[in-house]
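Complex shown without one protein chain; remaining protein chains in place.
Chain naming follows the written order as A, B and C, and within any one chain the residues start at number 1.
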Amino acid sequence: MALVMPLREAVSEFVRDGDTVALEGFTHLIPHAAGHEIIRQGRKNLTLVRMTPDLIYDQLIGMGCAGKLIFSWGGNPGVGSLHRFRDAIERGWPQPLAYEEHSHAALANAYVAGASNLPFALLRGYTGSDLPKVNPNIRFIECPFTGEKLAAIPSIRPDVTVIHAQKADRRGNVLLWGIVGVQKEAVLAAKRAIVTVEEIVDELDAPPNGCVLPRWTLSAVCHVPGGAYPSYAQGYSERDNRFYQRWDAVARSREDFTAWMDRHVRNTADFEEFKRVLAETARQEAA
Amino acid sequence: MALVMPLREAVSEFVRDGDTVALEGFTHLIPHAAGHEIIRQGRKNLTLVRMTPDLIYDQLIGMGCAGKLIFSWGGNPGVGSLHRFRDAIERGWPQPLAYEEHSHAALANAYVAGASNLPFALLRGYTGSDLPKVNPNIRFIECPFTGEKLAAIPSIRPDVTVIHAQKADRRGNVLLWGIVGVQKEAVLAAKRAIVTVEEIVDELDAPPNGCVLPRWTLSAVCHVPGGAYPSYAQGYSERDNRFYQRWDAVARSREDFTAWMDRHVRNTADFEEFKRVLAETARQEAA
Amino acid sequence: MNEFTATELMTVAASRLLKDGSVCFVGIGLPSTAANLARLTHAPEVVLIYESGPIGAKPTVLPLSIGDGELALTADTVVSTPEIFRYWLQGGRIDVGFLGAAQVDRFANINTTVIGDYANPKVRLPGAGGAPEIASQAKEVFIVLKQSPKAFVDRLPFVTSAGFLDGGDARQRAGIPGGGPTAVITDLGIMTPDPVTKELTLTSIHPGVTVEQVKAATGWDLKIAADLATTAAPQPNELAALRDLLARTAKAHGQTAGGEG
Partner (left out) sequence: MNEFTATELMTVAASRLLKDGSVCFVGIGLPSTAANLARLTHAPEVVLIYESGPIGAKPTVLPLSIGDGELALTADTVVSTPEIFRYWLQGGRIDVGFLGAAQVDRFANINTTVIGDYANPKVRLPGAGGAPEIASQAKEVFIVLKQSPKAFVDRLPFVTSAGFLDGGDARQRAGIPGGGPTAVITDLGIMTPDPVTKELTLTSIHPGVTVEQVKAATGWDLKIAADLATTAAPQPNELAALRDLLARTAKAHGQTAGGEG
């Protein structure tokens, strides 16, 4: 089992057309490089799951990779709308996008339930909200002791979860820290898991009770420094807030979006080349 | 709010007759000193909750503090029976002890449910076991999506939880590490919480994502170095395995037990004096 | 009176409502600005919790996203997102939920989901995020947004997060645990729910604003309190703290504000 492998091989081997795929990361550690590789390899009809679909999901949706989206907040953080997400929902471009919508609390619990091998998540939730009226996967059950009514949603069990983390050791054990979001749960809820990491080290040096994913819970570990860009990896990089702002203009029209994706993602070989071409674009814009 | 206070005051103020009390700690960080103080102050009719009732519960039960026990494994780890626990259950001494018995998985989930303000815990559990036949608080519900049968038990909501931890800062924020068991959940599930700590420091220096209990979740923080003895605090002390072995002889007869408790706990003022008298006993036995 | 902007006044007015020592679940953007201003002025012991995981965050500059590293680095601890929603919010440990909104109605219900029909949206908004459970489980809720007829609507196309539903005791009857919105703070004034009907009532108007202006910016016939107060103008120390905070933020990020994600 060659756990540590190039990202291209990992996506080729472990992400399949029609899969339910969760790329998780809560602002921090969003696996952009892996998302690009899924686009490059032209995956189709994916059910994408993510609490906060952001730029990488805008790209996956706009490039026609997604048939369905399960989410709880879809926007460009601090900037505004996700134009490709909206275009897909409002006008069915490039193809209709089915979607199942939840609250953060519910989706976070649904990942926990998935990691716990439970068929559903139980929460006090959705009281007074219209969401249960439009989502048949929000149901209510009674406590067998008190009779209280509680919300239930199906657990999330991705075919494959993809995350970005700070470190792996040479054997493939992974450590992440800081804002860890739902990544551990998303990995443990999935059948397969790919982790891109900032660096591969001899010793993890995990702090006591640190967030470690043992190698035997993972399908592939890929060394992709900066692979969260324009998101960030605490201790390694800063979030590129300007990229998030620029994305608003790039994604506003179908044509600009497609041209940008062709140039920066489809016609680049990997994340290294993406970063080189992006730097070139920045120099041209500044000129 | 004087959060940092002597243990005697904390027990006096926050542990009341008839309370449901959880003293938690999974081998590591068992709050023995606090348990002794509850005995010294003569609390009665407590409902004691603990996954692994061990020596400190043997002492509380034998001294007549407990009316009921909720537990999942009651023994002297690595040694054998808890004689006072057995005497109470088998022969009703010093008074009958009601008990509600679960599995570890169920009780751990019940603390999680309590911390989550849910009325019950949901788990795949108890299949094929006779425990549901003797415990009416084990029920089964159906998944509203798949129809699967899952176990449910009431959440644990102690009136007061007591734990031992490694460090607090001067404001009362607490850090523990190593084998953290269910302590965080037990504290967050409770109305009130007392934490004894090895040391009080200027800065917690918690590792990223460390197990921290913010001061505003606690009722009292008490400086009791070694307060887990004969259990241990990683980084501060070792478990006294010999004490666990000696306890077997001490607790075997009602008379020896009572004499030992009088000498070492009831007639000592505090944990410091307990340790002094215990050392004296050891010298006498060695002589 | 013109030495501050309407947004500054709104932010200061919102920040003042936050009591020292309270535990506040903070949305990004205006709520985060107001909550941090409170922390830097009258409420140094306020505890700020962000849904991404930081507990007790004390950012020097405002976060642009809900998951900025600054929040993690300055927090007492950082827990997982599931833990935030399970142990801390649902656990009943939040005194104040501090929310923004795209639209509110007269009973302080919130829409952040859609304009138009859900299945055929005219404008698809980002969605619920953490708001439904913050709105239902925090002991009280502050809502901060700019006032306009598009934002203050007679009838919401979609109730994302519950205020007082149809008013009166509808919220209680629906079994919603938290106390609900106690203030809606805008650039024009402060609205609080009527103790009985729970209808939002203008109880404080910002200096220099007329009642007619507020009514014109509201999509229903807004109730005005008989004893309508005038919001105290921002004090020099409040303004200085706010401007310093925003200047530090702009310098650090080259950008202001922020959203979820």
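One rule holds in what follows: a residue touches a chain if its C-beta (ideal position, glycine included) is under 8 Å from a C-beta of that chain, and two chains touch if they have at least 3 such contacts.
This is a predicted model, so every value here is computed, not measured.
Novice: Can you list the shown chains that the omitted chain is in contact with?
Specialist: A, B
Novice: For the chain that's not shown, point to the residue among B:L118, B:I163 or B:V180 touching it.
Specialist: The missing chain is touched by B:V180.
Novice: Looking at the full complex, which residue from B:M51, B:L118, B:L204 or B:L278 touches the chain that isn't shown here?
Specialist: With B:M51, B:L118, B:L204 or B:L278 as choices, the missing chain is touched by B:M51.
Novice: Check each of A:L188, A:V201 or A:V277 against the chain that is not shown and name the one that touches it.
Specialist: Touching the chain that is not displayed is residue A:L188.
Novice: Taking the full complex into account, what residues of chain A touch the chain not shown?
Specialist: Residues of chain A in contact with the hidden chain: 112, 115-118, 173, 184-185, 188, 204, 206, 208-212, 214, 216-217.
Novice: Contacts of chain B with the missing chain: which residues?
Specialist: The missing chain touches chain B at positions 26-28, 51-52, 54, 71-82, 85-86, 89-90, 101-105, 108-109, 111-112, 123-131, 134, 148-149, 178-182, 184-185, 211, 232, 234, 238-239, 241-242, 245.
We adopt the following convention: only the chains that are shown with their structure count from here on.
Novice: Let me have the rounded angstrom distance from the C-alpha centre of chain A over to the C-alpha centre of chain B, please.
Specialist: 41
Novice: Multi-chain contacts only, two chains or more: what residues does chain C have there?
Specialist: In chain C, 72, 78, 86, 90 touch at least two other chains.
Novice: What positions in chain B touch 2 or more of the other chains?
Specialist: Where chain B meets two or more other chains at a single residue, that happens at 117-118, 208-211.
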